[in-house]
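Just below is one structure, and these are the notes that go with it.
Of the protein chains in this complex, one is absent; all others appear in place.
And now, chain A:
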């Protein structure tokens, strides 16, 4: 670990001031500290924001949900408003990490977490994300868990978050506070695909702070849920996952929100699947027909070819679980 200084702030003004002068925000620290130990991250100054008043979960005026950036994963998962309105969020959180980590890690930190690519996390390997232009060790190395969607020649690392997949599906918004004031970014624009700049992972400006994630109102009752497919049954990142939310009225699907995890360089929204669902009546055949489109545009590598098929099957299964079988 490289030496660093540490400061704890008690209000957002102080946080932004520290952030503007190059400080790195830390909340739960469950990713950042690990990466500092591996010397992947070498911040000069840590700004501890855990005392900021960003721990509320509120129902918005329109009936959506606003989750403060510093709400712990465990708190968010257990919150009756979250569980009652968007079970997909609670499920995604509860299938993440371990109980200990969920007690520490925050919602803002969760969507900021960095990839699990082994080469990214090993400073003796080349990595375009860590050192732009140095090369990608994963492309010709071991990449069973890597992305098949949204990849570039530079990077195929997945975004590891589960709850981000639910946020992507539900078309959330990220609220930011920066030196120039507040702004909001659609979740789909917040996390960036690698392209030619795999080192840029979020649409954050210097010193900006995440204050909340907002889930817009959806028609009710919205049935939703999260399925995570992995080798072991707990404490592992997804090989594939699917977040599904459906609004069915009079036996017809009126709204469909679907995203996949474990397969994309960012949480992967599946509009083609959604389009096949809307206006249709739930049936096993429909789930299969819609899921056929789940891997559109996939560019697998040698070791993760199986994910193409597994992704379709994961989406099909989760459509059935959420939408019911005929």
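Keep in mind that, in the parts below, contacts are C-beta pairs under 8 Å (C-beta built on N, C-alpha and C of every residue); 3 or more make two chains touch, one makes a residue touch a chain; residues count from 1.
Everything below uses one rule, namely that contacts and distances are computed from a predicted model.
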Quick one: find the hidden chain's UniProt protein name among "Xanthine dehydrogenase family protein molybdopterin-binding subunit", "NADH-quinone oxidoreductase subunit J", "Urease accessory protein UreG" or "Probable septum site-determining protein MinC".
"Xanthine dehydrogenase family protein molybdopterin-binding subunit"
Pick out which of A:24, A:83, A:289 or A:313 touches the chain that's been left out of the picture.
A:313
Quick one: which of A:67, A:89 or A:229 touches the chain that's been left out?
A:229
Spell out, residue by residue, where the missing chain touches chain A.
1-3, 39, 116, 118-119, 122, 124-125, 137, 140-142, 229, 231-236, 239, 306, 309-310, 313-314, 316-317
